[in-house]
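The complex is shown incomplete by one protein chain, all other protein chains being positioned as in the whole.
Take a look at chain A:
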Amino acid sequence: MTTTTAVSLMGVTKKYGAVQAVAGVDLSIRAGEVVALLGPNGAGKSTTIEMLLGLVRPDQGSVQVYGGSPEEAIAKGQVGVMLQSGGIIEDAKVGELLNLVAGLHSKPMPVQEALDRAGIADLSGRTMKGLSGGQKQRVRFAMAIIPQPDLIVLDEPTTGMDVESRRDFWASMHAETARGRTVLFATHYLEEADSYADRVVLMRNGKIVADGTAAQIKASVSGRRIRATVPGANVTALAALPGVRTVETRGDVLLLQCADSDNTLRYLLSNTPAHDIEVTSADLEDAVLAISDGSAFQGEESLA
């Protein structure tokens, strides 16, 4: 258990029919890290996680979890998993499910403790099918932590939760990471990656396009965002300006992502009736967009 590498993926690929879901991923996660796997739908996050867990066999490459195969790590109870959806029994009671999962492992925490940590102590006697989506996610979370695993893997854990449930969920999760567990979670919510991960791994089209702390990723994007009210703006002309990455319109309000905001500002002021102009530096979202467009990085260049 003293191995410092929790997860190691090397040259992993997976193709489904004509779709290259994962196109060569190298990823190494050290014990104790909290890693967000960030990317849009279809980026290959779920397939990567499925290969990491041994649910899917990679076409090429190797997967190691704590130095062995994923199956070995799972058989030893080293991995706790919270999948995106399903994976529960609708006619079972919450307490029964947790008792079962605890009974399948060699060193589980008491069921009551798992219920408390997931914030669902009051739901123990309830049947799964009567629970809301957010409550079910909390049961899945309890199922993931009850084996007292070294590594917790969560695939889009807050999908379908409202804002308050998401905040509560991350508070519970934070308590687990504070215990020194290694955590890998997939998400497409940037603020989750920004707030809760030590390290953000950005995937797109089956590849890792950026890997570093949220701050590193933000810093990699030199551009600025301009927000201005421009009545009757010629969007096509603006988009064609040098250094303008994207143009979004919200009524008369324009949002421009710019590599060269000074020149864009000059153009806006001299050629359009632009007013109420704001210039802000990139946040993680802009960075991700820029990276995803391929304008900030060439190919698979890593930030780390």
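One rule holds for everything that comes next: a contact is a pair of C-beta atoms (placed from the backbone, for glycine too) under 8 Å apart; a residue touches a chain by one contact, two chains touch by 3 or more; residues count from 1.
Note that in this section contacts and distances are computed from a predicted model.
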"Formylmethanofuran dehydrogenase subunit C", "Mg-protoporphyrin IX chelatase", "Transport permease protein" or "Glycine--tRNA ligase alpha subunit" - which is the UniProt name of the missing chain: "Transport permease protein"
Residue in contact with the excluded chain [from A:S106, A:T236 or A:S270]: A:S106
Option from A:G24, A:G54 or A:G243 whose C-beta touches the chain left out: A:G54
Absent-chain contact - pick from A:G11, A:P40 or A:G87: A:G87
Selected residue (touches chain absent from view) among A:V12, A:V25, A:L123 or A:M143: A:M143
Where the missing chain touches chain A, by residue: 53-57, 74-77, 79, 81, 83, 85-92, 96, 99-101, 103-106, 143, 147
